[in-house]
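Note sheet for the following structure.
One protein chain is absent from this view; the other protein chains keep their places.
All chains are identified by letter, namely A, B and C, in their written order; residue positions are counted from 1 within each chain.
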């Protein structure tokens, strides 16, 4: 897996709604190498504040000559705020693509993508790839957010050919409650999916833990993409570890940046996180 | 002298030539209080880098209801670079007006303004005031720079009613040599000025020292505006001191920010700076 | 109506209406800031360090910027105690805010004692801060490598003890971060009768202008302050607060309310805003208000609960 340290030119950067932004740039090398679930380390400041790069998932990616990468991000603190001030033609320093990416499902196997909040970011690239590979399967997308004004990319997932279900914590759109609850009711209805679908989840840790719990209950395997504070993003600093259990049940630390960010749903030691 | 801590809205900010920029904003309080020679402490970063505010002279100022302030600056390092990225409508945090300002000349007395490089910044505000007060006098402006592409505000000084002479180190425009040499040849020619004009100088320290030397030689009194590294800008940190000699010849430290930035031409202990 | 919050703290015999003061040497003699904030919004005002005789201070340049910090080597320039008592102190005291007077000696302990006696007689001084930690005035070597009183537990003990005998005023001992074990120095100050600790002073540092190949500070070395050092300061307050019983005024790199709260959660009773005053002259008053807001938002009725409230089992 080859990664690049690049200075790219921003093509577009605009607000979708509230604090949610979509940024795009062109880079053939990165776009050519990227697989769904991978991320970039992005330098957000011109100076030394904030100091560290910020990890951001690859949200969309068109390979080939075009080589266009999209990033979906939420303004949370100083780094993402500075990013939101960038304009087309500004330069951006990125390192990537990094991380392992999602293992792709076997031929024709149905998948359920479960996104909590910004969790939609890497899952959209996955949906892009899965709809493009033309292997007949159904792609279900369950998107959860605290309220309807925080829902992102619902239309885009639909337009890409996925069937989308929505939940909001406050009930302002879709089913009321957490997206893990939506997943449970979804898996509960027979006929919704092929015998054993594959789950791909991304979102806050408590949500992922709940998804892992529901998946275990229904015996559905799957993957989740995790977050951790990252200093290097390339496996060098040993900073981003999470406790996981290996096959034999022995606990060890794994690096989210390099061994992940994608892990089996039952791999993290959820109780210890 | 009242100073304000303000968040103002930028009206304009554009490059004049090369790395020279002109920024303007509206603030009635600051514009109402400001006198020529005073400066502002400007926060250039959104975060903590660079940490300290940057001292910048008030270049132009229209009081009254309009209350418009102009700043002329050169991009030198991280602070001024960030400033140059600001756009109209962006907010800017400024503290000011600060410092003592130029003592104004008596009725009808001729003045010679000597500017080296960015030294033109505070002198233009002085010229504005002196032409506005309608007390018949001649305002001579001597502007020096390393080359013609570094000359700033020549036309504007002329338009304001000053008679302008220019020198460049490389001879690409005006007299070849330092502006202190231009001053010497200017003072040397009888009839150029009233019996004893008043000099107002601003620029790099070696230039000011040379101007002070020439002024002493010709027995012409005057003032200079000095620079020093400033942390607070309001007289609190004791960081920006320079050695001066008081009337009795005793040496002491004075704060450039609060006791200055304007000093008598012979006041600084030039040999010890 | 927002719920009432109690922000009063006691430092020695001094009552602060809120836990925010300023760090010595960064607030001048308060008059410089009076146009930018209402001094009565502060818990206390701490003055620039005063010596017995006037001091010219160090060779310029005295300040330079470093990443998220700055170096200074002012060298305790001040007009001396006489001018201070005549011109400066009455002005600050006029605001009816407790005044902490910082003092230092150029030579031995006797100067500290004399200064303390002068202030003991002075109604306007609420407390005396012993600046035994200024890295910009080097004393003769005290022991192995130590050049500051605050780098030596025994020297600290002796000095505080001597000053304690000279005054009934609240004594605050200002500690240096340039030590192997700040807790042992803090303990020595406590044992000698210090009413409180102020920590930290600046960390000795140096910066070179590689273009001209010269040190950026005239005196070559300077003291590092600003947000850059906050993690070091918070750590030292945390370590110390677990081991001494006297209150701590925490400082080092506070540039916003959350920076101040870090110190309180680490165990400080009050905080001092230093370099932050340069970044925003009104900052200290803003932080005093910010802490109250935080307490209201988090339903914390008394500032003490904040201090004891770090959610960490240890």
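The criterion applied here is as follows: contacts are C-beta pairs under 8 Å (C-beta built on N, C-alpha and C of every residue); 3 or more make two chains touch, one makes a residue touch a chain.
Just so we're clear, the structure is a prediction, and the values are computed from it rather than from any experiment.
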{"item": "Among the chains presented, those that the missing one touches", "value": "A, B, C"}
{"item": "Hidden-chain contact residue, picked from the options C:234, C:249, C:287 or C:303", "value": "C:234"}
{"item": "Contact residue for the chain not shown (choose from A:71, A:242 or A:262)", "value": "A:242"}
{"item": "Omitted-chain contact residue, chosen from C:18, C:47, C:66 or C:277", "value": "C:66"}
{"item": "Interface with the unshown chain - residue positions in chain B", "value": "48-49"}
{"item": "In chain C, positions touching the absent partner", "value": "66-69, 71, 144-146, 151, 153, 178-181, 183-184, 203-208, 210, 212-215, 220-222, 224, 226-232, 234-235, 238, 253, 255, 258, 261-262, 265-266, 294, 309-312, 314"}
{"item": "Residues belonging to chain A that touch the chain removed from view", "value": "2-5, 43, 48-53, 93, 95, 228-243, 252-253, 258"}
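In the analysis below, only the chains that are shown with their structure count from here on.
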{"item": "Chain occupying the middle, per Cα centroid", "value": "C"}
{"item": "Most widely separated chain from chain C, with each centre as the mean of CA atoms", "value": "A"}
{"item": "Chain B and chain C: spacing of chain centres that average the CA atoms, whole Å", "value": "36"}
{"item": "Distance from chain B to chain A - Cα centre to Cα centre, in angstrom", "value": "54"}
{"item": "Sites on chain A at which at least two other chains make contact", "value": "48-49"}
{"item": "Chain C residues counted as touching two or more neighbouring chains", "value": "67-68"}
